[in-house]
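Sending over a structure as structure tokens; questions will come in a sec.
For this depiction, one protein chain was excluded, whereas all remaining protein chains were kept in their positions.
Chain lettering (A, B and C) follows the sequence in which the chains are written, and residue indices restart at 1 in each chain.
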Amino acid sequence: MVKKIINNPKDVVKETMEGLLLANHGKIVKVEDANAVVRPSIPAGKVGLLVGGGSGHEPLFAGFVGDHLADGAVSGNVFAAPAPDQILAATKALDHGKGVLYLYGNYAGDNMNFDIAAELAELEGISTKTVRIYDDVASAPLERIDDRRGIAGDLFVIKVAGAAAAELDSLDEVFRVTAKARDFTRSMGVAISPGSIPETGQPTFEIGEGEIEIGMGLHGEAGVSREKLMPADELVSRMTDLILKDLPFKAGDEVCLLINNLGATTMMELLIVNRKVREILAEAKINVHDTMMGSYCTSQEMAGFSISLLKLDDELKKYYDMPAESFAFTKR
Amino acid sequence: MVKKIINNPKDVVKETMEGLLLANHGKIVKVEDANAVVRPSIPAGKVGLLVGGGSGHEPLFAGFVGDHLADGAVSGNVFAAPAPDQILAATKALDHGKGVLYLYGNYAGDNMNFDIAAELAELEGISTKTVRIYDDVASAPLERIDDRRGIAGDLFVIKVAGAAAAELDSLDEVFRVTAKARDFTRSMGVAISPGSIPETGQPTFEIGEGEIEIGMGLHGEAGVSREKLMPADELVSRMTDLILKDLPFKAGDEVCLLINNLGATTMMELLIVNRKVREILAEAKINVHDTMMGSYCTSQEMAGFSISLLKLDDELKKYYDMPAESFAFTKR
Amino acid sequence: MTIDSISLSQVKDAFHFIANRMVDSKDMLTQADQAIGDGDHGIGMARGFEAVNNMLEAKTLNNVEDVFFNTGTSLLASIGGASGAIFGSFFMGAGKALQGAEILNAAGYQKALEAGLAMVKKRGNASIGDKTMVDALEPAVDAANQYSGSSLEELAGLVAAASHEGMEKTKTFTAKIGKAKTLGERTLGHADPGAISITLIFEALKEYISSL
Partner (left out) sequence: MTIDSISLSQVKDAFHFIANRMVDSKDMLTQADQAIGDGDHGIGMARGFEAVNNMLEAKTLNNVEDVFFNTGTSLLASIGGASGAIFGSFFMGAGKALQGAEILNAAGYQKALEAGLAMVKKRGNASIGDKTMVDALEPAVDAANQYSGSSLEELAGLVAAASHEGMEKTKTFTAKIGKAKTLGERTLGHADPGAISITLIFEALKEYISSL
């Protein structure tokens, strides 16, 4: 049994939600009969932005509901997409006549459940559009980009989408900007020790002493290879190589950089990683506009991290730079 | 060997600093010949606020150098206080004629090294004052409060001191407000698995399966007792009991709450803990003004957390509520 | 003597029997998903079929369609994830095909399976060889279509056997869909968790009928 500071493992999702609501001091409210939260006062005529996915990635998703960020979040059980009725309840709470944009990671479970919800919403006269995030370059070749998983790059897309949804007043326009942010985002993760699912008490995968999984997914799904642990600099070189050549990012590009902690990795390690990422980007003449670093999109207590880049153009930069505020992310 | 994503273990402190500087995009600069950072432009006539301590607690301390926060931070080796010459170099960089307030956790090593630095600063005509943080109720009885350790409560004291140092223009006044914030702060931590020191590759302590250390210190120093792991609610009750009766906090009090991740604990667990803390505070009729939750003051990859309370009065509330911005903490 | 049909109350009993089987298989299914997925399939299925058990107690079910369809909606709402949508869609699709039937016979079972498969494919777009539950479901439907003259008992046996065989075959496939897909070659040798589940469901139904 993996040790955890919890009560009954079956209650973790419910109790997590209770704790989050209290920590938000009224800035988010619960949707009745659903494991979903929304902002208490959404301006009439605003396009709604709904994010969501499985629980277990805290503070993603509900930690990013706030001003100039998501309007609502719906969370499933640990590592399981939310069910359609939950998504529909959140959709209804968010719709103010302009429709709702669904924004989530590209997984079979999420895709199917959100699609069913979208069909149900349509029956109730609510228009929705969907952007699936597929930033993980390790999970499929570029030709099959829509087979790729969504990982920490979610953050960039939510940041831009939140600002766009606050400023633009048509679902189509919010969709366009959000899809562009998604298309301009690339990520890759690694892990050296597993997370675990509270209800089973078991690690999501096994990994040997001295081994590292390159391309690790957000739920412990395996990546591109299992290797001997290598020095941070060598690891970072390999990861950034794959990321840079994928979009591709080119000399003269301006990017935002996210180094995301999958759970148990130290900030010291992230900073050491950052050093090498910046050295490589500087050599490639890619200019880093801003850096986010921390535990945003986790996989329980998995030790590992991911690197994400968002390529900016004037429009994306404008939305990225806007102030925002939520439980897990504040920008002045 | 504990697995880490680093290069040569002897270089972790240096490389961490390099990564931090890059992540700050010019908002902090390095002090020459010292493992210290300062804000690049400190207004003439401002009282300087210098924080510091051992490395290994990232993002503490250097992550809190910024607007309305610390003006500088000096970091020692992992879990070792910085040497006097380093502290002195940072002191000189911060002094603008109004003197420098030293603010750090109450450990023999920090006390001695900062005291030597203060003596050396005095020789150079720089006045300093010192506030040692001793918020850890688990580390000594109330009668010997100045034997207690400083743990995550540092955050509250730095937040208030940073705002006070930005607003007030005498070292004595900044000292007074900072000491009050320190006196009104109480914390307690627990851990279920150890951190490790990169240079030894060894965990800082051993703990059995199914065991928890109550009162764990920031460097893995033992606490008040080693027990069987218990449900989160029971654990939180025991911790808050000890905290509440220590100041004591009373019905009608207004407090800020910090639930700090010591490293590898999940946000899910922190939120579950928060739920119970709030239930107990509500019963005790203690009003929670604001909540901070996250990995602020860590002990490498230790799994565990601490609960801290800051009791507010009008003055502390004013400084707590001011906007602030740094690498690790932003408040709008 | 072979059983040609079962009554509404037997269908309810059968679904309890299936639900208990799935709840009891929690650890086994979770381990299967640990090998090639994210290790939650067993807890999802157990949670889903606990909800089915509760629904069977609480809800007025007027015909066999109701039993199948409400099983589907219970799974859909309580599991979430890929399996909630897939297994939920399967039972909802199967239920609709039963059109108010008051008993379950071979013809009904065959129609239900066919419609269930269609719903699953509509929802999930998986084909044979993608290493999903479709690899166990589609051969079962094929078997049912081929042998449509048999009794319900015989058909249930054929369906269970075909599904089992299809499930075993998934060990030779590399995953192309779902959370296992990025594992590629490393999924070889492991059966797909969802394929195991659908086989368990068909086997439980067969056992229930044979025990009558």
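Going forward, a contact is a pair of C-beta atoms (placed from the backbone, for glycine too) under 8 Å apart; a residue touches a chain by one contact, two chains touch by 3 or more.
Not measured: the values here are computed from a predicted model.
K.L.:
What are the shown chains that the omitted chain is in contact with?
P.N.:
Among the chains that are shown, those touched by the missing chain are B.
K.L.:
Which is it among B:7, B:24, B:91 or B:113 that touches the chain not included here?
P.N.:
B:113
K.L.:
Of B:170, B:200 or B:287, which one is in contact with the hidden chain?
P.N.:
Touching the chain that is not displayed is residue B:200.
K.L.:
Among B:19, B:63 or B:76, which residue is in contact with the omitted chain in the full complex?
P.N.:
B:76
K.L.:
Which residues does chain B use to touch the chain missing from this display?
P.N.:
Where chain B meets the chain not shown: residues 54, 76-86, 107-109, 112-113, 115-116, 138-140, 147, 149, 197, 199-200, 202, 204-205, 215, 217, 219-224.
We take it that only the chains that are shown with their structure count from here on.
K.L.:
So, comparing C-alpha centroids, which chain is the farthest one from chain A?
P.N.:
The most distant chain relative to chain A turns out to be C.
K.L.:
Can you name the chain whose C-alpha mean lies closest to the mean of all the C-alpha atoms?
P.N.:
A
K.L.:
Distance between chain B and chain C based on Cα centroids, please, to the nearest Å.
P.N.:
Between these chains, centre-to-centre, one finds 55 Å.
K.L.:
Of all the residues in chain B, which ones touch at least 2 other chains?
P.N.:
Residues of chain B touching two or more partner chains: there are none.
K.L.:
Return the residues of chain C touching two or more other chains; collapse runs of consecutive numbers into ranges.
P.N.:
In chain C, no residue touches two or more other chains.
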